[in-house]
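Shown here: the complex without one of its protein chains, the others still in place.
For reference, chains read A and B in written order, and residue numbers begin at 1 within each chain.
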Amino acid sequence: MSGQISELSVSLWRGGKSGRYQTYSVPRRESQTVLDVVTFVQRHLDPTLSYRFACRVGVCGSCAMTVNGRPRWTCRTHVGKVADNGRLEIGPLANLPVIKDLTTDMEIFFRNWQKAKGAFVPSQTRHEPIAQIRPDSPARIAADAAIECINCGVCYAGCDTVRWNSGYVGPAALTRAWTLVNDERDGGNTARLQAVAADGGCHSCHSHQSCQELCPQTLNPTAAIAGLKRRTAAAYLKGEIEA
Amino acid sequence: MTARLTKHRDSALWLAAMVHRISGLALAIFLPFHFLALGLAIDSDARFESFLRWTDQPLVKFAEGGLVFLLAVHLLGGLRVLVIENFAWRDGQKQLATLAAAVSVLIAVGFLARVF
Partner (left out) sequence: MNVRLYVWQRATAAVMAPLVLGHLAVIFYATRQGLSAADILARTRGSIVWAAYYGLFVAAASIHAAIGIRNIFSEWSPFNERQAGFLAILFGLLLALLGARAVAAVVLS
């Protein structure tokens, strides 16, 4: 895109579940990010706009929104990369209830994390020696490849199976579970495998791989879920878990 | 209507997953009719024979080519899923998915060449 466009035409979702897109004119600046654009609207054009952000530098995951049809971190999306002919359409993340304008209610996203048993279960006390985990063990390599999830919700928003299946816990919750399945220190894996083997767990995934395409941390939830499918199938066939 | 989510569906892999599902659905719908046709042989060889002659029509042969394509693409799509779920692949998957579709087309074309 050339530097000749001096103004952006920015359509922002206003309202809750129902509402409409409202269009604003925002001056185009160099190295502008989509978050800069949204911030400009709220500060200079319409203070009633609601949106979320925190770090502004791509480490917190708060600013994820749908930008021209794709869920992204707005603070790390340069306008030049996405604005077709100086136009931007920005809405809240999909697959989540809208609170107002560009903010969504992420409660179900975090509840699914719990449902998939994505919380560490200790197996020792402070009196035992510290566990020695080799960073080059296959399990630790697998966990490390999936550990950097900051729960931004982009994968959840981009997943068609989440959209079609209200019981599906989603890629992020399962990725988190996968890191713990691979954590030698964790003592809760039977219950965890049982949880992800149930309806709405890892087997609901159809490997569309949108999550892997979209993850701003370049994680691969499809691969994590595939790992869970293997582990749960083995556990089921061995009688360690039930359907 | 809120945010219009569209761009992620441009992916070849997403399309492969959809083709897999739709081909499976089409085959599932086709199967009862296939079984009923074969079941004609219960009544008499003659009924089965007249059905087979009906399938000689060019339009039916085209449809059969389509079915062969669906069968092949569903099988290859299934192999794609088995590969994703059992090997940590990432690179080259798109090419594989395209190759699978191409091979299916070849098989279907081969079938059509035989019957016409």
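Quick note on the criterion: a contact is a pair of C-beta atoms (placed from the backbone, for glycine too) under 8 Å apart; a residue touches a chain by one contact, two chains touch by 3 or more.
Since this is a predicted model, take the numbers as computed values, not measurements.
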item: Touching the absent chain when the full complex is considered, from A:27, A:122 or A:167; value: A:167
item: Contact with the hidden chain (one of B:19, B:72 or B:97); value: B:72
item: Candidates A:39, A:175 or A:204 - the one touching the absent chain; value: A:204
item: Residue numbers in chain B that touch the chain omitted from display; value: 21, 24-25, 27-28, 31-32, 34-42, 45-46, 48-49, 51-52, 68, 71-72, 75, 78-79, 82, 107, 110-111, 114-115
item: Footprint left on chain A by the chain that the document does not show; value: 161, 164-165, 167, 197-199, 201, 203-204, 206, 229, 232-233, 236-237, 241, 243
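We adopt the following convention: only the chains that are shown with their structure count from here on.
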item: Geometric centre distance via CA averages, chain B-chain A, whole Å; value: 34
item: Chain B-facing residues of chain A, complex; value: 13, 17, 19, 65-66, 68-71, 89-94, 98, 157-158, 160, 206-210, 212-214, 220, 222-223, 226, 229-230
item: Interfacial residue positions of chain B with respect to chain A in the complex; value: 2-9, 11, 13-14, 17, 21, 81, 84-86, 88, 90, 93
